[in-house]
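The complex is shown incomplete by one protein chain, all other protein chains being positioned as in the whole.
== subunit A ==
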């Protein structure tokens, strides 16, 4: 769903609410799951989601973009809110830092220090893949399925999963800089 219109401050409440409701219906599950993992707490996560949607409402121009970059923007905003709040807490000497049981072991924690490209760029590039290539990457890489499981889920032979992984990665080479240092994989996944 796309929203091209800029919200005027005097725009109608109904339009605003419809806009936020549709963002919530499309992306709310993603945001709450992400924020819950980062905070380790449902109540805190809901607050992060509310703040993220509030900021989206303040920046309706973002919502006119393609789905991948809308999602990337929302995830980035949510992560920044979590980070800012954790920092604010850490700045208070009398408080014990909150222990978040879930925040230490998630796959997103990998590699935040070296943001070569941001998630918006990657999500847009994934959107631009053919659906066949995109779905194998999502199943294999993001849902952590084995090639055999992905083959079963998608109803294609395992050999096809393997070759689609390869061609999907090749198709995505444009998202990374030409001068990437040649490193072998560092065991992330």
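The criterion applied here is as follows: a residue touches a chain if its C-beta (ideal position, glycine included) is under 8 Å from a C-beta of that chain, and two chains touch if they have at least 3 such contacts; residues count from 1.
In this text, contacts and distances are computed from a predicted model.
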item	value
Chain not present in the shown complex, as UniProt names it (candidates "Acetolactate synthase small subunit", "ABC transporter ATP-binding protein", "Putative zinc-finger domain-containing protein" or "Lrp/AsnC family transcriptional regulator")	"Putative zinc-finger domain-containing protein"
Interface with the unshown chain - residue positions in subunit A	9, 13, 16-17, 20-21, 24-26, 28-34, 37, 39, 41, 43-44, 46-47, 49-50, 53-54, 57, 71-72, 75, 81, 84-86, 88-89, 92, 95-96, 98-99, 101, 106-108, 110-111, 114-119, 121-123, 126, 137-138, 140-144, 146-147, 162-163, 165-170, 172-173, 175-177, 180, 182-185, 187-189
